[in-house]
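Just one protein chain is left out here, and the rest sit where they should.
Every chain is named by a letter (A, B and C) in the order it is written, and numbering of its residues begins at 1.
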Amino acid sequence: MKNFNLRDFGAGIWERSNRYQRIAIVLLVITLAALLPFAGASFLATPVAAYDAVLVYPVAIFVLMSLGLNIVVGKSGMLDLGYVAFFAIGAYTNGLLSMHTGLNTWEIMPIGIGAAMFAGVLLGIPTLRLRGDYLAIVTLGFGEIIRIVALNVSWTNGPNGISGIQMPPPILGKEFALDDQKLFFWVVLVMILLTIWMIRRLTVRRPGRAWEAIRQDEDAAELMGVPTLKYKIWSFTLGAAIGGAAGVLYAAKNLFISPEMFTLNVSILILACVVFGGIGNIWGVILGGAILGYLPDRIRFISDARLLVFGLVLVVVMNFRPDGLLPRKKREKALIKKGANA
Amino acid sequence: MSKVLLKLENLTMKFGGVTALNEVNLEIHEGEILALIGPNGAGKTTVFNVITGVYQATSGSVTFDGHNLAGRKRFQITGLGVARTFQNIRLFGDMTTLENVITATDVHKKSGLVGALFGTPRARREEKENRAKAHEILQFIGIDEYADRLAKNLPYGVQRRLEIARAMGTSPKLLLLDEPAAGFNPQEKVELAATIKKVRDAGYTVLLIEHDMSLIMGISDRVAVLDFGTKIADDSPAVVQNDPRVIEAYLGVPADAS
Amino acid sequence: MFTVFIDQFWQLTVSGIALGFIYVLIALGYTMVYGVLRMINFANSEIFMWGTFGAIVASRDLFGYNQTSEPAHGAKLALVLFVQLFASMAFAGLTAVTVEFVAYRRLRAKGTNRLATLISAIGMSMVLSEVMRLLTASRPVGSPRILEKVILVEVWGAQIRLDTLITIVAAGAIFIILERFVKLSRMGKAIRAVSMNEDAAKLMGINLNRVITTTFLVGGLATGAAGFFYVTVYEYTKFNIGFTMGLAAFTAAVIGGIGNIRGAFFGGVALGLAEVYASAILGTQWKSVTIFIVLVLVLLFKPSGLFGEAVTQTRA
Partner (left out) sequence: MNKKIKASAAIVAAIALSFGAFATTSASAATKTFTLAYQGPLSGGEASTGIDEQNGVKYAIKVFEAANPGYKINLVSVDDEGDPAVASKVAPGVGTNTKIIGLIGPAYSGATIASLPYYKAGNLTVISPSATRVSLTDPKSPTAKSDYGRPIFHRVVATDDKQGPALAKFATDGVTSPKVFVFDDQSSYAVPLRGYVEAALKNVKGATVVGGGDSVPNTTTDFSPTIAKIKSSGANVVIYTGYYSQAAVFVKQLRDSGSTAVFAGGDGVFNQQFAVLAGKSGEGAKLTGVAGLADVDAKIEADFKAKIGVSSGVYAVESIDAANIFLSGIKAGKTTRAAINKWVKSYNFKGIAGANIKFNQHGDISEGGFAGFLVTGGKLVNKGPVA
């Protein structure tokens, strides 16, 4: 096996499997993921921070956000450096509504998603005409604006943040508990699965083609009849929706939010997850989110040099694997079908 | 004579101080092959860019099939039935040949994001139609065997043909081909000429930019010549070939110099 | 709301211009690299931060200054300031070249993957700021007062202080020297050739790596000079100052038209003024919001900045 790489290996297995085998693979993967919180005693254990809590945030929520950002950056090629804005909008929607109304997390969820999508459209219409780095700086600015507004207006409690956010109501009779976050992890896992389902649905059909065409050559795409602005706004808005959902979950998990949680660093970190894992490829992005969410807590024993090591890992991995750990598809279907290994 | 499909009236395009097109008038009739020729920098590609909405004309008008194209968005113009290829190949390299064409066939489909997400019957039906139509076009152009290959890995000649196939995917009435034979050897040019004729015979109207005279003379019904943004000739190939102004433009010898 | 603005207009203007000149030099760091590589050098903010430490190290370790030292005068003052400026530029220049070598060169050789480069740059800036954090134990570092901040004149209620004057004059001079270098020197021409068309430049026999290293060096020198002025004016630095200054300077570069050297100048000054005016009118807490709104408005009407990118690539 000369050119072995994990992505093609996995894709190969998938291509060669029949319908039943595929269902079995999917179930197996989901089961393994669902069992993750029980692996706390293994080598996966995190020093200081509680393993099951780390699995919820950062790991699972990073994965969710990376999937959302990947629609924007990976699928349609728009560099968004302000993704944290939607995360913050979701979180603050939860915070404010649970402070002023009796709504619970699941009732707030659609409102939070809606608010984030609305913000996405509002920002997208004027700015998505911009290209490349100009879009990057404008989105970055948007992220900062949201944070600064939250910091400086009184109805968000300013720098004090919002505390006392309600925990979600029990699901199927099972209570959410602070000292055991397995249930929360499973909830986020379900959100991740829903997101994957959505992305897969969209990418094999018209929206996916439109995004792919926009990413590769926006002018050519528009001249081939793709309403580029419309699909860019859709992409941006879907990304925003997922960011908003992650925000609602984060606030419900954290019970306390404040503006300092929503700095530019979050946007950059999520972007790093996407690129690190393999931009454009769902599995790569999941891997990136999981590793970069997990690593800083795993290496807490080198406490002081933790971020230094993190930065070095980014530089090294990007230099040796510029397309990420699991890069987007490069090989052709026909070859995989034949099982050829060129 | 058949009806006028595309009409350029007094079309002028200025970039800063440079006049790229100067009062150009041009008519294209349904079902003909019109070649647009001229020396480098004469403004041929600019004509394409104005028609397809890449540039907004400084003055003058473009009428296509009864619609004034001024101010329309590019994808709307494509939707009306104008499609083009690019001089420098601009395929979607990371997509397969088939996907390139399907992306273009999407233009006339109704289902959008929501349909795709929930797999509505219409979305499913349209996906099927797209696929069938794309294969049909690829077979027509003769590159269906490459359907599952990534566009960037295709041989050069196939990429050029795929440019045409992708443009046909949008079901255009008018097909704008920008130097489709660039970089071809004589044998390939002959094949291409046959293909273009076949395309016209299938009911498409073709506006063609080309440098290769033998190709143009072989297939065009009419030839228009641009020089420094001005139309200097517009007639049958035989007449244009002998027009002294055209010869001057190409050879740089002033006709009245003596 | 506007009373402060009207009352102190000229003072604010002077302060804004002085701050703006520091932004100009940092913006130059972004714009030089962008012009050649079409890439945001995300680590430039940390290159700036390292530059500020150059000035501190020079005064502390070469001249033995500490917090309680008296300001210098006459020839000694000129000498210390000059050495500090040199040290800042050297620190930042070296850092910039190192960044290029470690974080970008390999990726560039592999072909264009802009996002990988961006993440590599982000990783590199984390490394740079973390190393400095560990070296300084996370503490702010003060600079002794070397230049006495005498108020030279007061016009219309605006004080022109010695440090303000020096910043504006010296930073302006450095800007002009660098601009001339890029315009006139052999290397500068090579840089511009590469920024217009990399492949053609290569065919013309230009050594690409040398050009790019020089570009980073020149950008780093400008950024380092900014570090020196920062230390001289504010007499303070910390491992995390790069981010805010870098973000502002980058915004300035974009407003002016990134990749365009003159754009960096006007963008920097405009940003300095906008920041100071907005702080005076709306309150300092709203300055970044104001700046970003200005940025969006500029980009909506001039999608590639006020002065445009040096090279327009748009072709359809």
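Throughout what follows, a contact is a pair of C-beta atoms (placed from the backbone, for glycine too) under 8 Å apart; a residue touches a chain by one contact, two chains touch by 3 or more.
This one's a predicted model, so the numbers in the text were calculated from it and none came from an experiment.
Across the whole complex, the hidden chain's contacts among the shown chains comprise A, C. In the full complex, the hidden chain is touched by chain C at residues 3-4, 7-8, 11-12, 15-16, 19, 67-68, 133, 137-140, 142, 144-145, 149, 151, 159, 161, 230, 234-236, 238, 240-241, 243-244, 275-276, 279-280, 283-285, 287-288. Interface with the hidden chain, as seen from chain A, comprises residues 2-5, 43, 46-54, 57-58, 151-152, 157-161, 163-165, 177-179, 181, 253-258, 260-261, 297-304, 306-307, 309, 313, 316-317, 320-321, 325.
The rule is short, and it goes like this: only the chains that are shown with their structure count from here on.
With centres computed from CA atoms alone, A is the chain lying nearest the middle of all the protein shown.
With every chain reduced to the mean of its CA atoms, the largest distance from chain B is reached by C. Chain A and chain C have CA centres that are 33 Å apart.
One finds 48 Å separating the Cα centroids of chain B and chain C. Centre to centre, using the average C-alpha position, chain A and chain B are separated by 42 Å. Chain C has residues 316 in contact with two or more other chains. Within chain B, residues 54 each touch two or more of the remaining chains. By the touch rule above, chain A contacts chain C in their complex via residues 73, 79, 126-127, 129-131, 133-134, 136-138, 140-142, 144-145, 148-149, 151-152, 219, 223, 264, 268, 271-272, 275-276, 279, 304-305, 307-308, 310-315, 318-319, 322-324. Of all residues in chain A, only 198, 201-202, 205-210, 212-213, 216-217, 219-228, 234, 328-330, 332-334 touch chain B in the complex they form. Listing the residues of chain C that touch chain A in their complex gives 34, 40, 102-103, 106-107, 110, 113, 115-120, 122-127, 130-131, 134, 247, 250-251, 254, 258, 285-286, 288-289, 291-293, 295-296, 299-300, 303-304, 316.
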